[in-house]
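Here the complex is missing a single protein chain, while all its other protein chains stay put.
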Amino acid sequence: MLKPTPKIGVAILGATGMVGQRFVQLLADHPWFEIVAVAASEGSAGRRYGDACRWGLSMQMPGSVRDMEVQACLPGLPGRIVFSALPSSVAGTVEEDFAREGYAVFSNAGSHRMDPDVPLLIPEVNPSHLDMVNAQGANRGWPESHGGFIVAEPNCSTAILTLALKPLHDCFGLQQVMVTTMQALSGAGYPGVAGLDILDNVVPYIADEEEKVSTEPCKILGEWDEEGALLRPADIAISAACNRVATRDGHLEIVSVALGREASPADVISALREFTGLPQHLGCPTAPVPPIVVSDAPDRPQPRLDRDAGGGMAVVVGRVRRCQVLDIKFVLLGHNTFRGAAGASVLNAELAIAQGVVR
Amino acid sequence: MLKPTPKIGVAILGATGMVGQRFVQLLADHPWFEIVAVAASEGSAGRRYGDACRWGLSMQMPGSVRDMEVQACLPGLPGRIVFSALPSSVAGTVEEDFAREGYAVFSNAGSHRMDPDVPLLIPEVNPSHLDMVNAQGANRGWPESHGGFIVAEPNCSTAILTLALKPLHDCFGLQQVMVTTMQALSGAGYPGVAGLDILDNVVPYIADEEEKVSTEPCKILGEWDEEGALLRPADIAISAACNRVATRDGHLEIVSVALGREASPADVISALREFTGLPQHLGCPTAPVPPIVVSDAPDRPQPRLDRDAGGGMAVVVGRVRRCQVLDIKFVLLGHNTFRGAAGASVLNAELAIAQGVVR
Amino acid sequence: MLKPTPKIGVAILGATGMVGQRFVQLLADHPWFEIVAVAASEGSAGRRYGDACRWGLSMQMPGSVRDMEVQACLPGLPGRIVFSALPSSVAGTVEEDFAREGYAVFSNAGSHRMDPDVPLLIPEVNPSHLDMVNAQGANRGWPESHGGFIVAEPNCSTAILTLALKPLHDCFGLQQVMVTTMQALSGAGYPGVAGLDILDNVVPYIADEEEKVSTEPCKILGEWDEEGALLRPADIAISAACNRVATRDGHLEIVSVALGREASPADVISALREFTGLPQHLGCPTAPVPPIVVSDAPDRPQPRLDRDAGGGMAVVVGRVRRCQVLDIKFVLLGHNTFRGAAGASVLNAELAIAQGVVR
Partner (left out) sequence: MLKPTPKIGVAILGATGMVGQRFVQLLADHPWFEIVAVAASEGSAGRRYGDACRWGLSMQMPGSVRDMEVQACLPGLPGRIVFSALPSSVAGTVEEDFAREGYAVFSNAGSHRMDPDVPLLIPEVNPSHLDMVNAQGANRGWPESHGGFIVAEPNCSTAILTLALKPLHDCFGLQQVMVTTMQALSGAGYPGVAGLDILDNVVPYIADEEEKVSTEPCKILGEWDEEGALLRPADIAISAACNRVATRDGHLEIVSVALGREASPADVISALREFTGLPQHLGCPTAPVPPIVVSDAPDRPQPRLDRDAGGGMAVVVGRVRRCQVLDIKFVLLGHNTFRGAAGASVLNAELAIAQGVVR
């Protein structure tokens, strides 16, 4: 298996937040990468990471990062690769600044997801879209020689959903998707949702989430026309209803689909179970095997019991059965800060390394 | 307004459980009814209600009931009306025994809901179905003169859903319904769901619930052909996905509908807001005015904030908007132990009194 | 019973926050008072109360307040009485400004609690301390004729604790108190504690709380020497450990006490049960009867079941038993936003009216 020697230096932008901490957790002992810089907002820059960061994970903060000085989010950081956990309000410009200067930027933010020259990447689903980065420099007037680019990962609910939809789209042709999400608190960042708002409660609304879940999968499942350098979005009607519930981690999604070809629940289960992807084939260290776990239990997946499947990178499907309105319905779960956030970008970077896209 | 004088004596079967306690709460100061007997299982019979019952409501146990002796669930109890909060495992036979002996039985149990001669009653939705009781005695070979009968109320999720569907069915013709529920702990009775199973978790399965929600609304929204003494179920395809979440009371339902006629969100909101029912017209004391509350807030209804609307008897609708797959989607909430259980049967009994069906 | 006619106009400062909302709830239909102004911070001033306030109570916002225009927190507001739910950061100056201008200020804030000329009032415990207000004007150089003053209520945990300690101090002489609190989320205001911090967790620290609970009761239980215009604090050693738990409302306190005289658990129960206070005698409308409820159940009080005792104004004691280290231990519960906040100030104002202190 490929293993870069020496390790590749990476910087984390927004390293003190919820997703930034997951990046630290995932990258601290990564076989390919080495954290060489942690950066955050003005208020944190100049402080020791261990002091600037309100660590909220139950595993201990890695010692190698604790004493690093937090840097400002400006090009000039060491490392060739930048992982961005910046809030969308600032990510747009900052990420572009880094890419222009030649960094490979793997972003968790929403800012560039729907840009026509930015791949919205899930390595198991649309690895060929990675080619889209080749045109970014020319499109945006960046100095060509630098070779920097931006790769976006989808919204957390989308990332989980689209991974499960991929084999159904390939095998049976997806036409319609209805999804109701029950999303975990960590998806809203820190401090995020007030305890008073979620204890003994559900909040049936998450700002902008339904729009993202309705549109992003069509881009991800779209076809990349390399000749025309054009992405043709998939023609799937998606209706999403997004809710916040009192779980810590793990987005649960109730999904119904209409398919282009007749398929029984057993057919769907087979398609899900047999599915694998390029990062598994290439041996990317963060790629879960299998990427989709199918449970036979009558009452699974459940967030607390199943969110850590495949190190938080697999999604778990259960209760596959006929839908009385569309064709098939099922329950889907994924870990929102691994598969839905930091882990997704790390896997994107691994694919880019393995495919030789990062120079 | 009608007000029976003196009050009508009522007995509560299964009076010590969760739903039984709500019956006690609702009937203790009811303007028409007076609790004359509380009955429960063998283990409780003979004990003082205050001792036999593990009272779980935050309001105090009504003093008038505290010292009553718990009776066995056998005909011979005082009162003409019986409210049944029995578990389905025993309700079938016991309720029939009481009806045969001339009691008007208003049941919260599932046992007789789909019997062809038992009305599955929501007073605002299908009051005419109450006529079905007239044939029960003959059908079942009961002594005719006694006049006893059984009226069933729907499953809790169904009761809430169908009340909101009624104006849509009337105004636009319902064709398809997709519903994902997030149901409260009290819906599972006591002790019900273990704390360990629901803390930081969602359980995406409730035994038999999806079948009930898929079939009961068609009976309720069906047409009663008085001539032929025949109920024609409504022809609506309903797909339900039922989940247990960490809320105490209040079932939240995410609903999408396909309609027979074009309707904008504004049309749907008008239909919901303008809806009223026979029990409101008749002044039944438990009938909420209005029966359906429509919220304009972007993030409502929420269980903790909205479950007590209309004394727990109104349902609250919010977020009415277009659905990308069906036609219209919205968020719906109702109190599962009021509108979905004890309150539903009390309102059924009030309608039966007001319509002269209880003799 | 005394009933001022017409009602006395009152203003609420900080009316849009958690405690401010409880003031609105308590005062909207108060038999003596009428809300004539709601005031809040710059950001809210000028807006309609219904728009400026993120209403978080399950009861509906009173219609009479919904359309009021939120005012700035400056003297000149209508009304003779001002209830202050301001944050401590601004309460100090603002409350003094109002008092100087002749308003009777009843404050929920911590700013003036330990001022030597401000009574820290619990009407059942130390009504005579109300006389302390007479010297405030002279002390502070306010224009004498105006008659304004400040009355403080204790910290929420203190208010609940000290009410229960009062009969023990009177009957047996309190010497030492150990208290461990388990405090509700609403005590931290809104948004307060993050959902991520409290789900599946306890936070064993609340800033400054232990100091307040250790010192305030000694002032409240102290003796007011009217001649010398001097308050002699009670000589009681109090050790507090304060924790935040995942409850919405209701502070639970585990208390052990060392007493000056031998007392059995039965003696203590009698003292608690027989206790009553001046506001009960005077018929103050917010005074609970009895102020202290003693439960015989082996596992009570519990926040969810007992916090609403006496309309949230009674405290509930249970599990009175011998302590192996001090003398007696017991479990104590009170509603932190009624008895511990808004209700406390309303009762303070009622006492001041009934005693003729408000002119």
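We just call them A, B and C in the order they show up, numbering each chain from 1.
To be clear about the criterion, contacts are C-beta pairs under 8 Å (C-beta built on N, C-alpha and C of every residue); 3 or more make two chains touch, one makes a residue touch a chain.
Since the model is a prediction, treat every value here as computed from it, not as a measurement.
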item: For the chain not depicted, the shown chains it touches; value: A, B, C
item: Hidden partner chain, touching residue among C:A28, C:M61, C:V203 or C:L282; value: C:V203
item: Selected residue (touches chain absent from view) among C:S88, C:N139, C:Q176 or C:S270; value: C:Q176
item: Selected residue (touches chain absent from view) among C:L57, C:V90 or C:A241; value: C:A241
item: Sole residue of B:C53, B:V193, B:I269 or B:C323 that reaches the chain not shown, by the stated touch rule; value: B:V193
item: Positions on subunit C contacted by the hidden chain, ascending; value: 176-178, 180, 182, 199-205, 214, 237-239, 241, 243, 245-248, 252, 254, 256, 258, 298-305, 318-319, 323-326, 329, 331
item: Interface with the unshown chain - residue positions in subunit A; value: 56, 58-59, 199-200, 304-308
item: Hidden partner interface residues of subunit B, rising order; value: 18, 56, 185-186, 190-200, 246-248
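Operating definition for what follows: only the chains that are shown with their structure count from here on.
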item: Top-ranked pair of chains - ranking by C-beta pairs in contact; value: A-B
item: Separation of subunit A from subunit B, taking each centre as the mean of its C-alpha atoms, in whole Å; value: 43
item: Between subunit A and subunit C, centroid-to-centroid distance (C-alpha), Å; value: 49
item: Shared-contact residues (touching 2 or more other chains) in subunit C; value: 56, 199-200
